[in-house]
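Removed: one protein chain of the complex. Kept in place: all other protein chains.
== chain A ==
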Amino acid sequence: ENREAMLNSKSNRLTEALEEANRLFDGVCRAREAALDAQFLVIASNIGKEKANELHSEMSAFDSTAFAEDLLTFMGINRTEVEETDDSEDVPGGFLPSDAWQTVGGEAPKYFRRAPTFHYMMGSFKSEPPVPKQRIERQKKASRGKAERAMPAQLKKMEESHQEATEKEVERILRILQTHFENDPNTPISFFDFVIDPNSFARTVENVFHVSFLTRDGLAQIKLDEDELPIIEPIKPSEGGVEDSRAGARNQVVISLDQTQWK
């Protein structure tokens, strides 16, 4: 209680309080009162110690209030205008401008050896990402176009290879047919003997498929023999060409062959 008041070097209140405590102690007869008295002494001695400290630092009487007022002056306080604040009683009156602390701040660095804060001149990396993104997008579009273009080309190649494969097969079959006829020119081959592969139905179908090319191209013909079974024989180029133009006969034949028949 009243600690600050007691600390004031000019006051004798501590001494007065000690004297009063002495007087009171004479009337003490109960333990509780003695305890209170002891507490009081502890606090009093603390205050005494602080006062001694204050004495040391106030040897050259630094007046902090005066310092504060001089600082306010330095900060550009306008003492003619009175600021309307709640605690305007205990604070020195006057209007403090908004740049008050900037004024002090301008003076301050002269008294410090502060390392300037290191900042990258060009700022942070934030400005970069948008640019690469655009580039990436453009590149993606470009590469996609190429990919698409690549695809049809690839497909074409595959198709071609298919065609080539087919053509090769057809040619092969034609040669087999021709070879057979060379060896035995007057015996046409039974169509079924020719195309059927005893081991594979799929192969058989393929063979029929290839043979159809031959007939379409006029390189072979399928006729019905006496037993009304189809036979196949190659056509010599000259013959075929002539016949075609004259007769213009093109027959469509549907041959059905399923697995059970094949077996």
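Rule of thumb we're sticking to: contacts are C-beta pairs under 8 Å (C-beta built on N, C-alpha and C of every residue); 3 or more make two chains touch, one makes a residue touch a chain; residues count from 1.
In the analysis below, contacts and distances are computed from a predicted model.
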Q) UniProt name of the unshown chain, from "Dynein light chain roadblock", "NSE3 protein", "Glycerol-3-phosphate acyltransferase 3" or "Protein AE7-like 1 isoform X1"? A) "NSE3 protein"
**Q.** Options A:Glu33, A:Asp70 or A:Asp217, residue touching the unrepresented chain
**A.** A:Asp70
Q | Absent-chain contact - pick from A:Thr80, A:Thr117, A:Asn199 or A:Ser256 | A | A:Thr117
Q: Spell out, residue by residue, where the missing chain touches chain A.
A: 46, 53, 56-57, 59-60, 62, 64-72, 74, 90-92, 96, 98, 100-119
